[in-house]
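The other protein chains are all here in position, but one chain of the complex has been omitted.
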Amino acid sequence: MSFAVNLLTRSLNVFHLAGSPCNNCDIEILDVLTPRYDAERFGMVLVGSIRHADVLLLSGAFNKKSAIRAKHVYDQAPKPIVVVAVGNCACTGNIFRTSYNIDPPIGNVIPIDAYIPGCPPKPEAMISALAKLIAKLRGAK
Amino acid sequence: MASKREEILPEIKAALGAKIVDVFEKNARRIYIDVKPEDIPEATRVMFKQMGARFQIASGIDTPSGIEILYHWAFDTLDCVVTIKTKLDRDKPEIESLAGICVATEWIEREMWELLGITFKGHPDMRHLLLLDDWPEGKYPLRRDYKGLDS
Partner (left out) sequence: MAKKTIVPIGPYHPLQEEPEFFKLHVEGEKVVKCDIEIGYNHRGIEKISESKTFEQTVFLVERICGICSTSHPIACVQAIEDAGDVEVPERALYIRSIVGELERIHSHLLWLGLAGHFLGFNTVWMWVWRYREDVLDIMELITGNRNHYAMMKPGGVHRDIKNEDIPAIKKMLDGLHKPLCLFRDAVIDDPVIHARLKGVGVLTKQQIIDFGALGPTARASGVKIDVRRDHPHAAYDLVDWNVIITENGDVFDKAVVRILEMFESVKIVDQCIEKLKTVGGPFDSNPKEIHPGDGIGHYEAPRGEVFHYVRSDGTNRPARHKVRAPSYMNVPTDAVAVLGESIADATIILAAIDPCYCCTERATAYNALTQAHMFTSEDLIRKSREKTEWIKKQVGKEGPKLDLGAL
């Protein structure tokens, strides 16, 4: 079944990969899936394996060690996969961009389709971004 | 073991005697004691085994006059932090490992080796802690003259 048809017929499987995070974005991503925000109603499900993913969420600054692992994970992902950078660290390297142990941004290693800035982005911002992304992928305006 | 804060410094002085090069009492809660590098193991024994202080961490600093190591010890019941400091030759910074006296020093010695290039003689497991295993030799990020991996 093609990727496009999958998007129209079922929930999106989301795999979250954090690299050298402070964990704030990670916790907020989890919060998005708890009852107060409940992103499942938008058709999103967190999955435990990259091999089942439609969407790859990246969070964290990805230092040299974790960037190598991130590339390995991305290579295992079924293509096409939509990659979303969550938080300023994943978008640009943030306040860590001058570090001797980071070669920002992770976008140089993994092609990114959408950016959600913030430190961390509020859950509302993430839901808004993901709703826009889903609408765009499904061809709606 | 000191039972009052005022007893800490006299007890250290009694134990280390002439090994103490200098003392700076910034205030009642912050005492800094200079010793020579070869006397650091003895000072560690005094702090950890004799006086029961808690090893907090060690701070390595690259300065123009040498590479300093500050070993920070907490006296938790007495609201006091005693820092035992020493200075190593910048061209050959080496010192005895303290891992045999105080297990808690094992990780920070590995970190000070890889970030500052200090050799800890006799360390039981010297290898990279934070940086990539194949981080180029001789490139120490916390040295003042570190200019990046490409330089």
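As written, the chain order gives the labels A and B, with residue 1 at the start of each chain.
Simple rule for what comes next: a residue touches a chain if its C-beta (ideal position, glycine included) is under 8 Å from a C-beta of that chain, and two chains touch if they have at least 3 such contacts.
Because the structure is predicted, anything quoted here is derived from the model rather than measured.
*Asks:* Need a quick check: the contact residues on chain A for the chain that isn't drawn.
*Replies:* 15-31, 33-36, 40, 45-46, 48-50, 61, 63, 65-66, 69, 72-73, 76, 94-96, 98-102, 119-120, 122
*Asks:* In the full complex, which residues of chain B touch the absent chain?
*Replies:* Spelled out for chain B, the touching residues are 26, 29-30, 32, 54-57, 59, 61, 70, 72, 74, 76-77, 79, 81, 83, 102-104, 106-108, 128-132, 141-142.
Keep this in mind: only the chains that are shown with their structure count from here on.
*Asks:* Return the distance between the CA-based centres of chain A and chain B, expressed in whole Å.
*Replies:* 42
*Asks:* Which part of chain A faces chain B closely enough to touch in the complex?
*Replies:* 64-65, 100-101
*Asks:* Using the touch definition from the top, list the residues of chain B that touch chain A in their complex.
*Replies:* Touching chain A: residues 130-132, 141, 146, 148-149 of chain B.
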